[in-house]
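Removed: one protein chain of the complex. Kept in place: all other protein chains.
Every chain is named by a letter (A, B and C) in the order it is written, and numbering of its residues begins at 1.
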Amino acid sequence: MLSGGVMRMSNRDFKQDFAVFDAYKELVYLDNSATTQKPRQVIEAIQKYYFEQNANPLRGLYDLSVMATEAYENARKSVKDFIGAESTREIVFTRNATESLNLISYSYGRANIKSGDEILVTISEHHSNLLPWQDLARQTGAVLRFLECDGSGAYTEEQLKQALTSKTKLFAIAQVSNIFGRINPIKEFAEICHANGTLIVCDAAQSVAHTPVNVRDLGVDFLAFSGHKMYAPMGIGVLYGREELLEKMPPFLYGGEMIELVTRENATYAELPHKFEAGTVNVGGAVGLHAAIEYIRKIGFETIMSREDELTERAFEKMKSLPYVHILGSDKAKDHHGIISFTIDGVHPHDAAAVFDADGIDIRAGHHCAQPLHKYLGVQSSARMSLAFYNDETDVDRFLQTLETVRGRMGIG
Amino acid sequence: MLSGGVMRMSNRDFKQDFAVFDAYKELVYLDNSATTQKPRQVIEAIQKYYFEQNANPLRGLYDLSVMATEAYENARKSVKDFIGAESTREIVFTRNATESLNLISYSYGRANIKSGDEILVTISEHHSNLLPWQDLARQTGAVLRFLECDGSGAYTEEQLKQALTSKTKLFAIAQVSNIFGRINPIKEFAEICHANGTLIVCDAAQSVAHTPVNVRDLGVDFLAFSGHKMYAPMGIGVLYGREELLEKMPPFLYGGEMIELVTRENATYAELPHKFEAGTVNVGGAVGLHAAIEYIRKIGFETIMSREDELTERAFEKMKSLPYVHILGSDKAKDHHGIISFTIDGVHPHDAAAVFDADGIDIRAGHHCAQPLHKYLGVQSSARMSLAFYNDETDVDRFLQTLETVRGRMGIG
Amino acid sequence: MAENIYNEVLIDHNLHPAHMHELSCATCSNDGLNPTCGDQLTLNLVIDNGIITDGSFTGVGCAISHASTDIMLDLVIGRSVEEGKHLVGLFLKMITDSITDDELDELEEAGALQSIAKMPARVKCATLGWKTLEKLLNENV
Partner (left out) sequence: MAENIYNEVLIDHNLHPAHMHELSCATCSNDGLNPTCGDQLTLNLVIDNGIITDGSFTGVGCAISHASTDIMLDLVIGRSVEEGKHLVGLFLKMITDSITDDELDELEEAGALQSIAKMPARVKCATLGWKTLEKLLNENV
């Protein structure tokens, strides 16, 4: 009776929190992996911050600035709790997951990776978790190696063990692929890496909004994600790093707020995490992220996951039954966690997306920032539908209806 | 009768646009150089974006994403017009001025500055326009040299000419110092630099909100500023660079959206300005900046400048008459453009700020991210009051009243 | 919700592109690339005495880029290089700006792509063939 349970709270319930569905009553938004919509609670929290607590934080000696500092540091605390970090010193606010990953590459990477070292990534990484390592390899003379997935998009422990060598300094992998939707066994991989003296960087951009993430349980060394994919505003992201590692890393960006003492020629740097937060920080963004975390907590991961899995299954089973539709990755709905990338025989993904758009259904088409994976799979590009808990059965059904008419409307069959 | 004219539109007029003055009716906010308050128009524009146009822009094939792309690129166009750039290709959105300056240092600097080259900065630079160059000098073996100001905080053309050598590759200077409030003759300095084959980087963090800035007229090669100091939200900044320079520079952050083609080992990068905007961009922040520019336009720089200058003079003349108050920089009000840094005999700036806070007046105290300058001036730290056009005579008078009582309340005199 | 851009003309040229084939006697050819989606186009032309006497294309692309390229070849084959350049100019103007009714008439069937102007994400698809043609004509004077 799970289905009944889910439906009881479904339909328009959650959409009411999202003003965009008021603005466009017929909107079917299925591009949640690209960015999620924002609940009123989040935007209101930002507004409240700007109207009642706005000041430059950290150094201020007056009430408003103290409030801004508290708002900012409370957001940090909430992120720490959300991902189960040990200390707020391990939580660095960045602009987005991409910047978090670049920070690791520039700061940790350039100081620790040497010529001849190996960096391991998977073939399904998002460009944001690939290009920083390409650059690092170029800069240091390290070698970039790839783990290749099987047809279902999976990587195995055995495979990882074989790929690791005594030279592998770092392994970068997404917890959830933005193409396959599959959850990688990060905890097991972390153990294998650590037994080999290899650090593991986890790209959690696609996981934090959809499944509980606990860095201590996972045992990862670094973890990166973006606010905008978890109901928070754009312009705020997070880097988690084990304190011991962050402590030893040189700064990345240099400027105000990240220093202790500055002379003409030199500077000493502030304590963690401020060492990595140069210039005026984004309090409004952090407040928005804090509100998004509270919002997620209120809904609860149990509800989020059961709704998303249920809707995934509903879409998946029908799609699988259409002979001209081909799904990338696993042929089991339960492996997809809200993300279904697919192709339609005879119809270019761009055209498919345009036809969906004509029906008011928002999906994505292209290479989804994963060109090497598409090449590896022998697919030029693909379409992708991705769900959030606020989607409902009507959304899925409208998606499926259009899917069944796309070929006809393109003159095929 | 300028005073009368200013007063006609003064008093509560502009404060009505700023909700914070509704929340705290007695608030005297005089820390505008640190960050400005935000008008309702700006926050409403952000809300409207999130509620009606939010999507991941640039690659989207559906209406919402097209709207988000337009919102973002219109913001860029508005910035281009605001600072008189030739093309939107010259406008890169960053997180803040600090990141803009780091981008120049990492991307332009590491590719072009060599061991033995000289980088010239002024002694009054904000840490954000000093530390990136310190780091660049450390990384490349270049030499960092300093231009020292006179007692009024001024730098002369003669002095610059003498300081430039055939090895000086880059000169970094603020248009307006955040301590002195003085406007540096950037246009003249740019000419001198270019005659010497030296690039000029202009830190406009303190100028853009208070005086018209035109990059073509100034002739600068790079210009950096932050949204949050010009009535826009935190988390959005701008780097202007001459197209010809940006074109040749390597990317800074690597990831999604800044690429054309990606293979396992390599990538080609997107056109300007996207090459420098890795990962999901901050549309909400850009929209807020756009609204802030429109807001500034509506008020008009004429009004902004005449109000700020008038209020500066009102504060300045009284402060100058108090024997125990010492103002940093010029002894002429007209050189200060809304920024007055000062010390009070016998009272530590921190204590002064706390006494002001007790009276509901927000000022800043400390080194204002300019430690080398304080050392050069032989001042441990200072207090600073900084104005925006929304301040009024009552604000200044309340500031002055408290100023006259500070010593007494600290048991002195 | 966007209007449906896949009108009959477009669908027809996509499904039955008259000019999508190899062309062994091509005097010049050029590769066009749409990096945002990885789509790729090879354009072949036979230019004889300043006249475009034949043309073809191959490659991977969406309906809009295929149809647009096919329509383009219909339009320019038999015309002079100069006329070809003029038509490319008109087409790009139609997509990125606006054109008069007279100009629209000159573009014949290519006018069916006018509504693409409202879809910035597809502009590159629609103009891929035309920009490739422009390069070819400019290089082969």
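The rule we apply is simple: contacts are C-beta pairs under 8 Å (C-beta built on N, C-alpha and C of every residue); 3 or more make two chains touch, one makes a residue touch a chain.
Computed from a prediction, not measured in an experiment: that's the story for all the values here.
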| item | value |
| --- | --- |
| Visible chains that the absent chain touches, using the contact criterion stated earlier | A, B |
| Touching residue (missing chain; options B:Ile293, B:Val355, B:Met385 or B:Leu403) | B:Val355 |
| Sole contact to the chain not displayed, among B:Thr280, B:Ser330, B:Gln371 or B:Ser386 | B:Gln371 |
| Footprint left on chain A by the chain that the document does not show | 59-63, 65-66, 69-70, 260-261, 268, 270 |
| Residues in chain B touching the chain absent from view | 26, 347-351, 354-355, 357-360, 365-367, 371, 374, 380-381, 409-412 |
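Keep this in mind: only the chains that are shown with their structure count from here on.
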| item | value |
| --- | --- |
| Chain pair with the higher count of C-beta pairs in contact (B-C, A-C) | A-C |
| Length of the line joining the C-alpha centres of chain A and chain B, rounded to whole Å | 32 |
| Centre-of-Cα separation between chain C and chain A, whole angstrom | 39 |
| Inter-chain centre distance, chain B versus chain C - centres from mean C-alpha coordinates, in Å | 47 |
| Touching two or more other chains - residues of chain B | 59-63, 65, 261 |
| Residue list for chain C, restricted to those that touch at least two other chains | 1-2, 36, 38, 119, 122 |
